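A protein chain is absent from this complex, but the other protein chains hold their places.
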Amino acid sequence: MGHSRLIELSVGLFVAAGMAALFMLAMQVSNLSNNISGDTYAITAAFENIGGLKVRSPVTVSGVRVGRVDAIDYDSRAFEAVVTLSIDSRYNSFPEDTSASIFTSGLLGEQYIALEPGGSETNLTEGDRVQLTQSALVIEQLVGQFLYNQAGKQQ
Amino acid sequence: MKDTMQVTSRSGQKPLVQVRGLSFARGERMIFDGIDLDIERGKITAIMGPSGTGKTTLLKLIGGQLRPAAGTIVVDGKNVHELTTRELYRLRQRIGMMFQTGALLTDLDVYANVAFPIREHADLPESLVRDLVLMKLQAVGLRGAAGLMPSELSGGMARRVAMARAIALDPMMVLYDEPFTGQDPISMGIVVKLISELNDALGLTSIVVSHDVQETAAIADYAYLLSNGKVVDQGTPEMLWKSASEWSQQFLNGMPDGPVAFHYPAPNFRDDLMQGGRLR
Partner (left out) sequence: MILDPLQLLGRKGLGFFGRLGRGHLFLMQTLAGVPALVLRPGLVIKQLYSVGVLTLLIILVSGLFVGMVLGLQGYNTLVDFGAEESLGVVVALSLVRELGPVVSALLFAGRAGSALTAEIGLMKATEQLSGMEMMAVDPMRRIVAPRFVAGFISMPLLAAIFSIVGVYGGYFVGVGLLGIDDGAFWSQMQAKVDLSDDVYNGVIKSFVFGFVAVWIAVFEGYDAVPTSEGVSRATTRTVVHTALAVLGLDFVLTALMFGD
């Protein structure tokens, strides 16, 4: 009977280790801990040029992640890119005149949208559009040499 | 010729197993070509024949593991091949089978092997299972070997364990597949004695498939000789020894030449030699 107890014990340890590994993949390796999940609301913003912004790129305020890019479309009448941002509903008090800019995290990092709250009394709600936007800096035009490395990495 | 329509058998009692017009083919080769057999209740019936006559196949047909091409097999009033899977499994619980090599489960020890059918089919408390297993092992004289693994057993012991397992569920019938093959004289003697004793003590019906003439004849109440898919001869061992059939005499006495020729069919030897280098 001692033998079968040993088997059961080792199987228990194995399954526990496997579960722990899955849990760690979720918590430690991926971004579950700072994942935006649960309730969100969507606002849109139009940019002349979004540069290298992608769906799922982070949205931050004062450097704190509050949401992510949900969709990127092109408005063929206004000749602008329309970006849908999905914001965690915990952060629901951005004034109407909040501005949105596309920045790059570091020289080689990914691009993200930074929101900068204004001073208005009314807040942005579901479906509203951010009026003040600043397009991505196209580094290509500014820094000649970096772009090749950057392009290679983005691929 | 035997009257194939007979319902009651030699002893006047309805036989436990009735095989009628059984045909079975494996690919192109006919293994059985319309054979009739009666297995009497409470008796040891031997099925003998040269290697490759499909004796093992016959047991598998009786156990419902194979389907015949034609004919019927009735076991205890039930046509084996018309049963549903559930009914077939219920029937099999009443049939024990000892395979040629024992077919013990290699990852279980002797005790667990004998306990296997009991644990699978009867929801008994462990203490009762233990009593039953030790009883069966005692019957084959291997109670002391309960803790050994199958790999630690000799061939003869493995077969005795297989026997204990075959009788674990107190079956009505036990099928023995080549129980004597490849055994030393002592274990052979033990197996012979056990088959006969178990049959009488437990009121079993036994079918022994074998080509070991002496041992089988010593315990069989009735015997069938099979060859080329047919029943060549049948009778009590005494009748068979005195049989007029040349084939039976050759088989029972182990003569190298006779109706079963020593030479594999070939063209004339002289012609073959004279062809010399012209072959191919």
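Going in written order, the chains are labelled A and B, and every chain counts its residues from 1.
To be clear about the criterion, a contact is a pair of C-beta atoms (placed from the backbone, for glycine too) under 8 Å apart; a residue touches a chain by one contact, two chains touch by 3 or more.
All figures in this text were calculated on a predicted structure; none of them were measured in a lab.
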Notebook entry, point to check: Among B:Met48, B:Met97 or B:Leu252, which one is in touch with the chain left out?
Noted result: B:Met97
Note to self: I'm checking contacts with the chain that's been left out. Which of A:Ala21, A:Ala71 or A:Leu132 qualifies?
What the structure shows: A:Ala21
Item checked: Where the unshown chain meets subunit B, residue by residue -> 60, 63, 65, 89-90, 92-93, 95, 97, 99-101, 103-106, 116-117, 120-121, 165, 175
Margin query: Please output the residues of subunit A touching the missing chain, sorted low to high.
Written below: 7-8, 10-11, 13-15, 17-19, 21-22, 24-26, 28-35, 56, 58, 108, 110, 149, 152-153
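Rule of thumb we're sticking to: only the chains that are shown with their structure count from here on.
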Notebook entry, point to check: Counting in whole Å, what is the centre-to-centre distance of subunit A and subunit B, each centre being its mean C-alpha position?
Noted result: 75
